[in-house]
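What you see is the complex with one protein chain gone and the rest in place.
Chain nomenclature is as follows: A, B and C, assigned in order of appearance, with residue numbering initiated at 1 for each chain independently.
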Amino acid sequence: MIAIKPDFCDIDTSILEYNLEDYASSKARWCSGCGGHTILHNVQKLCKEEQLAPEKTVFVSGIGCSSRFPHYMKTYGFHGLHGRAFPVASGIKFRRPDLHVFVITGDGDCCSIGAGHWVHAIRYNMNMVALLFDNSVYGLTKKQTSPTSPLGTVTNTHPRGSVLPPINPIQATLGLPNVSFVAQSCDWKPAHLYATLQKAYHHPGLSFVRIVQRCPVFMRDVYEPILKDPEAITLLDHEDGILLEEKSKKSFRHIIDHDPSDLIKAREIAEIVKETTPIGLFYQNRTANKYDEYGAHNLGISTENRIEAIENLMDRFAV
Amino acid sequence: MIAIKPDFCDIDTSILEYNLEDYASSKARWCSGCGGHTILHNVQKLCKEEQLAPEKTVFVSGIGCSSRFPHYMKTYGFHGLHGRAFPVASGIKFRRPDLHVFVITGDGDCCSIGAGHWVHAIRYNMNMVALLFDNSVYGLTKKQTSPTSPLGTVTNTHPRGSVLPPINPIQATLGLPNVSFVAQSCDWKPAHLYATLQKAYHHPGLSFVRIVQRCPVFMRDVYEPILKDPEAITLLDHEDGILLEEKSKKSFRHIIDHDPSDLIKAREIAEIVKETTPIGLFYQNRTANKYDEYGAHNLGISTENRIEAIENLMDRFAV
Amino acid sequence: MQMDNSNLETEYSAISTLVKRKEINEGIVEIVSDSGEGAQKCGQSLGAISAKMGNGVWTVEIIPAEIQPPARSKAGASGIRVRMGSGKITNMGDYADLVIALNEQVLFGRIDQHAFKPGTQILIENKWANNDSEEIKSQYSEAINHFKELGYKVTEIPMEEECLKIVRDARKGKNMWVLGLLCNIYDRDLQIASDQIKYVFRKKDDKIIQSNLDLLLAGYAWAEENIQLHFRIPSVKSKDDFVVMNGNEAISLGIMAAGIEVCSMYPITPATSATHAMAEIMESAGGIIHQAEDEIAAIGFAIGASYAGKTAVTITSGPGIALKTEFIGLAAMSEIPLVIVDVQRGGPSTGLPTKVEQGDLLSVLYGAAGDAPKVILAISSIEECFHFMILARKLAETFRIPVFVLSDANLATGVQPFKRPKTNPDWFAPGVDQHPLPDDYKPYDWDPITGISERSIPGQKNGMYTLTGLAHDEFSNVAYDPAINQRASENRSKKLAAIQETLKKPKINGDDKGDLLLVGWGSTRGAIEEAVERARDKGASVSSLHLHFLSPLEPRLKEIFKNFKKVMTVEINYSDNPGTALITEDNRRYAQLAWYLRAQTLVDIDCYSNVYGQPLGPGRILKMLENKLGIKLVEEI
Partner (left out) sequence: MQMDNSNLETEYSAISTLVKRKEINEGIVEIVSDSGEGAQKCGQSLGAISAKMGNGVWTVEIIPAEIQPPARSKAGASGIRVRMGSGKITNMGDYADLVIALNEQVLFGRIDQHAFKPGTQILIENKWANNDSEEIKSQYSEAINHFKELGYKVTEIPMEEECLKIVRDARKGKNMWVLGLLCNIYDRDLQIASDQIKYVFRKKDDKIIQSNLDLLLAGYAWAEENIQLHFRIPSVKSKDDFVVMNGNEAISLGIMAAGIEVCSMYPITPATSATHAMAEIMESAGGIIHQAEDEIAAIGFAIGASYAGKTAVTITSGPGIALKTEFIGLAAMSEIPLVIVDVQRGGPSTGLPTKVEQGDLLSVLYGAAGDAPKVILAISSIEECFHFMILARKLAETFRIPVFVLSDANLATGVQPFKRPKTNPDWFAPGVDQHPLPDDYKPYDWDPITGISERSIPGQKNGMYTLTGLAHDEFSNVAYDPAINQRASENRSKKLAAIQETLKKPKINGDDKGDLLLVGWGSTRGAIEEAVERARDKGASVSSLHLHFLSPLEPRLKEIFKNFKKVMTVEINYSDNPGTALITEDNRRYAQLAWYLRAQTLVDIDCYSNVYGQPLGPGRILKMLENKLGIKLVEEI
């Protein structure tokens, strides 16, 4: 996301040196071993590396374990309603191109109650980073089935196992209009996660990043196989994709070369989730329409022009 | 949709001869030239051909011009809330495998306010036919932009032209889990429309049919080019697809052979909408999980068993 | 465009002096037709012309339920009512004095709605009399007889025939011929009329404008010769400038005048047309309309915009309010300034989408779970549609609170002239504050008396906090200590008391003591006050009070009520009729304001309300007063 200085309000532009502490708020109240902790750390690192002014940065979330995220950042935060992070974030960004807006959402928050907003947020393609913390379960409410729970997952609402195949958030997103950035990573590959966050941050448009997240309390069985089996993850590699150092690449047994400009191919790869978990950049298009540019196009008109416009309209009704 | 006789209620199964009139209710109050009229006619024809008992047939809709549809059928109808046809229809079908359930929805109803339910209805894959009347506009409320309005469409909410590319309902649906039947037709090709309805009706699972619909009052400019230019429509042809008589096939300049079992290919074809309007069967999978089968699996247990189950549970809390 | 109408002018003056005219101080005209015949354009022009002449005017559209209803059908009646008077006109009135009908069928719907009275003049297109279809012919003649039986004065007029002398397609143009007819009947200034036509067709080419002018003159001339109805409505031309518009247009202007930059909406009747009025112009006024994917997203987006900058507005109607409920709770809880416009329609559920009801008061007051204090304003005139938007924005900003503005379908489409507001920069929201805040800044540093606290806007140094819908303390930290929730709730509630402190005791229309006080809110004001005045002229001891603040309530109401023997609300919403079987004092369900005032004041407030989906006419209210007070108030017709 590139920060543009709006012309309608005066801002102190003196450059400061921000450290990690400048982004860390109260201790994260997630369970020990929760994937949230590593994600939080890497996001804070991103803020520091990019030297984002804390007062210019807003984390918007819904409701869920993951959505507690803003409370753990020392920036502006909006911990809103379940499933509604996208509309709020869009409203924030619409007239504030100068703000760095991040959306934090969970698999229930985004893919279940928030599904309609998800569809349209992709279409609006506003210049924000959206992080889907996908632990394949409803964590905060204590283990109910989520739309991304694998078929047969035993939960409190499906003690005999869930009965429907999971949504593939990557595939679903790739089917939407104006989609401009779709990537996947996981919380236990910090180097890859960080590189993904960076790529997402620099993308002009809505960067949708699904992060496979561990929930040791409720979902050990789901991620442990992936965690243990080095075959289980496939790295999407390309010069225009997520760039890793050679040594960290080494840790991957399966590597597919994938050009992120190829949407058709991206959808093909997104199908392989049944056998393996692909991580990397599926698709990027820098030129898609950005709704926030429309939102900002008439910022800061003068009081005179404003009065004139109103009076002109008033004339139409004059008698 | 195959009707199964439920074992929990007695039904008069005497077979009757139903004529078209048996399905026609009050005169349709749509504008003259509205695509709704031809769709209505072909649906009534389908009911007659399949001899659906009117009392066993339910049309469920949301709100919109299109959603007035149930009022024009002499069957059961549920003209519910804007965007909410899918949840209601799912609830109806869940424990009534014997009913023929049709969902009638509009592009605003399904793709805007109803988008979240649309995503999940595809995933539930219940044995129903869903008809999306896509006129690319909000008709009933008098010409506002819809998510399927082409970029730049001039409407009452976007007098300078809409600013976002439209949703491609076919592509979006093909990206969803458990998708089992996706077809497209248009109101002015009755033979193709009828054949599509028939195919959809006989599909076991949720048949999603997008019907490109004319709204002469508000959207002439959108469909007239397609209507006039014989190049503008491409027929998807395959022995497993929508079967047309040779003579009606003749009327198509562009014909693509497409095997509806090929999902990857289907998505590729769904991209060509920019150049032409493909009609036909994009994808079909008869074996996807059906949530209504789960819903019906324990229908009609005896009072004794019911009491026993409750008493067993009660025992757990006994002191 | 330029055209020479010097000769026109002489022509006008020539004609418009010949006939003798009866002076009346008001006239109610209806023009009823199939939709698409331009009846509304004709009536709006008549209204504008009359307003320009200095008459009081109220026009209201007659809208069918379908986009394109069947022609010549009862349900398809499309048209307009224009009430013109020498004084100020504040409502649609009761019965039409004169009706122009382009076919006979469309009148049946109006008759059901008690729009006419014996003696009403009906000028009807006569072409149906010799239509090719026998069915139509007989329908027509039967109807004409039926109308006469009902006591209407029917005059058959060769509108089609006359128009065809000027234009090839009479459908396009008949409305302007009718306008000419009416201009003659009511002695409208032809110069003003022709200017109006030029304005209405300003985007069309000269030929079209000219033919419409010709039609105007032709209709005028025809009436002069063939019609015995010639009236004059005295008017006082004020030196003030006036504007004429409907309520939704006034709301959209008000939004811009308030300096609101984001209007986030999802289309719904009857609210949408407000955004249509805006859409074209708002961008040049520095704002944008966002059409969201649904009502939930619409308010979420507005809340985001408010949180990050200037107070935004979302606009909807009943079904949309239901969907916004959860977010309204969040706005109240986290004290986000927000303006919510509710253009009420008939409920419950989808109800009567194009018809009026005041059915949302209690649902906006109590909609959200827990205690979610909000301000509720009720608009009672077209002019207020404009000014209340400015007030609402200020209240929302100052008190960090969601502010509801209640309008309804009657105001949305009702047209009335009002003094042209002079745009005042003080109305505009100040620029987004981006100055650093003190190190010890607290996002909810509640003032112990008023509960007010200063908000921080992203971009302000030291202002960082995480807004949350969870119970929270002064720092917006999640509350674990039970005392915090109680304290925070008290502070949010104090803001309402503080706002009430700023309000004056409301003024009473009529004496401030007497037999009966009528209490109203919203669009019924004009009709209630007119009825009260008419009743008082006949010696009834009745007054009325109209409330604009519904949360907080205006002060000292109990004190006011105590001075009347009886107090009752007049509302357009549902209440049980005490006469009905099984309805007792124990279970009677009162109209919404009555209910609310009973709880707050413990005064035994009765109510007169119904859900016919129509604006209340003064006559209906007068009839009710007649029964209540046992005085003859309505002259039989």
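To be clear about the criterion, a residue touches a chain if its C-beta (ideal position, glycine included) is under 8 Å from a C-beta of that chain, and two chains touch if they have at least 3 such contacts.
What you see is a predicted model, and the numbers here were worked out from it, not measured in a lab.
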Missing chain: touched chains present in the view: A, B, C
Contacting the left-out chain in the complete assembly, out of C:Leu557, C:Val570 or C:Leu616: C:Leu557
Option from C:Glu161, C:Asp241 or C:Asp481 whose C-beta touches the chain left out: C:Asp481
Contact footprint on chain A, counting only the chain that is left out: 27, 29-32, 63, 65, 81-83, 108, 112-113, 115, 138-142, 144-145, 147, 156-160, 217
Touching residues (missing chain, whole complex) on chain C: 65, 74-75, 109, 112-113, 318-319, 321-323, 325-326, 329-330, 332-334, 344, 346-353, 355, 357, 359-360, 362-363, 365-373, 448-450, 468-471, 478-483, 485-486, 489-490, 493-494, 496-498, 500-501, 552-553, 555-558, 573-574, 576-577, 580-587, 589-590, 595-596, 598-600, 602-604, 610-614
Touch list for chain B against the chain that is not drawn: 8-12, 25-26, 54-56, 58-60, 63, 70-71, 73-81, 84, 86-96, 98-99, 116-117, 119-120, 294-295, 297-301, 303, 305-307, 309-314, 317-319
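Just so it is clear, only the chains that are shown with their structure count from here on.
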Averaged-CA centre spacing for the pair chain C and chain B, given as whole angstrom: 39
Centre distance in Å when chain A and chain C are each reduced to the mean of their C-alpha atoms: 44
Interchain centroid distance [CA atoms averaged], chain A/chain B, Å: 32
Of all residues in chain B, the ones touching two or more other chains: 112-113, 115, 147
Touching two or more other chains - residue numbers and ranges from chain C: 283, 293-294
